[in-house]
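Once you've had a glance at the structure underneath, I'll fire off some questions.
Selected chains only, in their assembly positions.
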C-alpha cells in the first residue's frame, strides 16, 4: 500500500469506530494497571491440574515413586502462582466500581482462594477416579482405564467441570465459566460450573450435552450425547431482566441413564433408577424406576427420491 | 532407518501415489505463483475484527479514549492488508480457467472488496451489540454483558457469521465459508454465511445448531442447542447435480423461540412469536403465535437393567 | 511468594497427592525408557496423510507433475518414521505386563504395521475421492469439489476415520482411537474406528454424529448432524464388566439417508434405500425402501410468555 493509495475509506471508518458512542456499549474498561484474565493461562492451569491428578499421562511428569513428589511439588507451586494471578484478574474483571475495589485486599483474597482450591485437589482426584471407573465399566469399546484417561472427551469435560465447580463454590468470578467453555469448545459438552454432580458420573460421546446451572445430578448417572438438562422460560424482574438464581433445571437422582438427544426442562425430578429413552421431550416429573421412550415413529411408505 | 533397510514398499507406494491418474481428481492446481488461502491468516483476520469491534476484550488493545484511535488505526490497516490478500487468494482458488483470470484485475477487485467490508464494521459492531444485549437478557446465568462478550460461544459464532455474511454479500468466494467453518469447529454452531439473520439474535449453548444457506431469520429470535433449520431433498438438474440457489430452508419470523434439538426442514415459515418445543420434527408451516411440542412420551414401566 | 509466606497448605497437599494410595488408580506406569504416545505427533501424522492424499491443498506441497514425486517421497518417509514411532508407543502403552513385552519385537512389529498402512494409502485416497464426490453432489450449497476438500468438516472427520480404521484393522492399539477423538474434537463427529463404512459416504454439517464400534454402513449413505448409531444396554460378564466385542450397533444398508438427530440403537438393520426422518427413536428393524418420520407434534395454542 503506497503513500498515495491509502484509501480514504479506512480513515473514515477508523474515526467512526473510535467514536465513544460507537464503542461504549461493547468495550471493557479494565481495572487500571491490572492484568486481564487470559484464556491461555487458564488452559495452562487446567493442564497443570490434569498433570497433577493423573500422574504419568500428561505433560511429561513420570509417575515414579522415587521422584513423584518433586513433580507434584513443582506443579502445585506453578498452579498456585498462575491460579491466584487469574483469580485476581477475575476479581478485577468483575469489579463494578473500580473506586471501591482494593488491590491489596483483592490479592489477599485471590491467594486464599487459590490455597483453598489446591487443598481440594486430593478430593477432586478421588472423584475423578470414580468417573474413570464408571466410564470404563460403562463402555464395552473401552480397552482399559488408561485409554479412558488418555483420550475420552468426557473425562476431559468432567475434569474441567470439577475444577470450575470448586472455584465457583469458593466465589471466584468469571474463571469458572471460562474453564467450562474451554471444555465445551473441545468436547461439545457444556456443563455449567454451578451444577452439582455426584460421583461415578459418565457421559458417553457427549457432543451436544447441556447441563444447566441449577441442575442436581446424583451418583452413578450416565448421560449420552445431545442430552439437555435445561430450563423452561424464566420469570423477569420489574426491569425486564431475568431473575437470577432461581432453581430452574432438573434434579436427576442416582443410577439414572438418559439416552441421546433427550431434552429435559424445568425444575422437575427424574427419579432414581429410571431410564430415559432418546429424543424425548420431558417437562414434568418422572417417578423412580421409570422407563420413558418416544412415541413410536410412523412409517409413511416409500415415496422415492433420496430424502424427505 | 538405515540405507539398506529402506522398505521397498515405500518406493512402490510413492510411485503409485505420484501417478497422475491416482491424484488428478483430488488435487488442486492453484493459480501459478499466487498464494493459497490460509486458515491461519483467516483466523488472524477474525481476531482483528473481534479486537476492533469489542475494544478492551481481546488481543491486548486497551479501551482508552486517549489512545483508542491509534489501536483501531493500526488494526484496521492490518486487517485491510490481510483481508485483501486472502480475498485475492480466494479469487485465485475459485478461478476455473487460469488462462482468463487476470492478476491485476483480481488484485484491484480484492482491494475494493476489502475496503467495502471495512466500511461496514461500524454497522457490524452495532448489530453485535444487539446480540450481546439479547444474550445477556436471555440467560439468567449470565453475570454481566462483559462475561457474555468474553466467553460465550454464541457471540463468537455470530461474530464469525456476521463477518462471513458481509464478505459473501460482496461476492468473495471461499473465505466466508472457511470463516464460518472456523466457528463451527470451535463452537459446534454451523451458520451458513448466506443465511439472513436480523438483530438481537441469540443462540444458547449452541452445540449442534445448523442454519442453512437460504434461511431467513427475523429479529429477536432465540435458538437453543441442536436446532436445525435445514432442507428437505432438493431437485437435481439433468446431469444429476443438485440445482443451486433454490430457496429451501425455513423462514423464522420475529420473536420466535426454538428449543433444543428441534428439526425444521424446507421452505416453510415459523410465524412470529411462536414457541417451538424441543425434539420436534417440522416440515410444514407453523402459524404465528403457535406453541408446538412433541407428542408425549410413553412410560413403559420399569424393566430392570441399566438402559434400553 | 516470599520465603516466609510459602503456605503450609501447599506442602500438606503435595504430600497427600504424592501418596501412592492417592494416585495408584489414576496413574500410568509407562514401559521404562520408552516414549509415551503423543497427541502432537499424531496430529502431524494425520496432516501428513492429508497432504499426501490431497496434493496441493494442505501443508504447502504443490501439485505439479514435475516435482510431485519428490514431495510424496519426502512425506511418505516422514510419515513412516513418525508412524512407526507412535505405533510402537501405542504398543508400549497397552502392554499389561512390562516383563514380557519385548522391545525389539515391538519395534519390528511397529515397522511392519507402518509399512502395511502406507501401502494402503492409494486405496484410502480412492475411497476419499468417492466421499468428496458424494459430498459435492449432495450439497446444493457446495461451490466446487475444491471447497469441499478444503473446508468441509465431514471430509476431515472421514479422513481421520479411514486412517484410524486401517490402523485398527492392522491391530494397532490406542492410536486409532486417539486419531478419531482428534476429529471428534474438531468437528463434533464421533466415528469409532472399528465401524465399517462403504464408499461414497457423506455427513452433512455433522456436529453430534455418533457411529458406534460395531456399526456397518453400506455405500452411498448420507447422514445428517446429530444422528446416533448406538447401542442399547449390553450384557455384563460375571465380574460385572461389559462383555467386549458383541455386535451391538446398527447395520445401515446402501443408499440410506438419515436426517438430523435420529437415534438408532441396537443390532438392527435399516434396509437399503430407506429414508429416516429427524428426531426419531428407532430400536427395531426398518425394512428396505421405508420412509420413517416422527409422530406429528402437538400445537398447544399460544400461551403467552417467551418460551415453554
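For reference, chains read A, B and C in written order, and residue numbers begin at 1 within each chain.
In this section, a residue touches a chain if its C-beta (ideal position, glycine included) is under 8 Å from a C-beta of that chain, and two chains touch if they have at least 3 such contacts.
Fair warning: this is a prediction, and the values are worked out from it, not measured in the lab.
Q: With 3 copies placed here, how many are in the full complex?
A: Counting every copy in the complex, the total comes to 6.
Here, only the chains that are shown with their structure count from here on.
Q: Copies subunit A and subunit B touch; is their interface built from the same residue numbers (over half shared) or different ones?
A: Comparing the two copies, subunit A and subunit B contact each other through largely different residue numbers, since under half are shared.
Q: Go ahead and align subunit B to its copy subunit C using Cα positions, then give the rotation in degrees, nearest 5.
A: 120
Q: Give, as an integer number of Å, the spacing between the C-alpha centres of subunit B and subunit A.
A: Subunit A and subunit B have C-alpha centres separated by 23 Å.
Q: At least two partner chains per residue is the criterion; list those residues in subunit C.
A: 188, 207-208, 226, 233-234, 257, 259, 261, 265, 277, 279-280, 293-295, 305-308
Q: For subunit C, which residues count as touching subunit A in their complex?
A: 1, 7, 9-10, 12-18, 20, 22-23, 25-30, 36-37, 93-94, 173-174, 177-178, 181, 184-185, 188, 190, 192, 194, 207-208, 210, 212-213, 222, 226, 228, 230-231, 233-234, 240-246, 248, 255, 257, 259, 261-263, 265, 273-275, 277, 279-282, 286, 289-295, 305-308
Q: Flag every residue of subunit B that touches subunit A in the complex, lowest number first.
A: 52-57, 62-65, 68-69, 72-73, 76-77, 80-81, 111, 115, 118-119, 121-122, 125-126, 128-129, 132-133, 137-141, 143-147, 149-153, 186-188, 205, 207-208, 224-226, 232-234, 257, 259-261, 265-266, 277-280, 283, 293-303, 305-308
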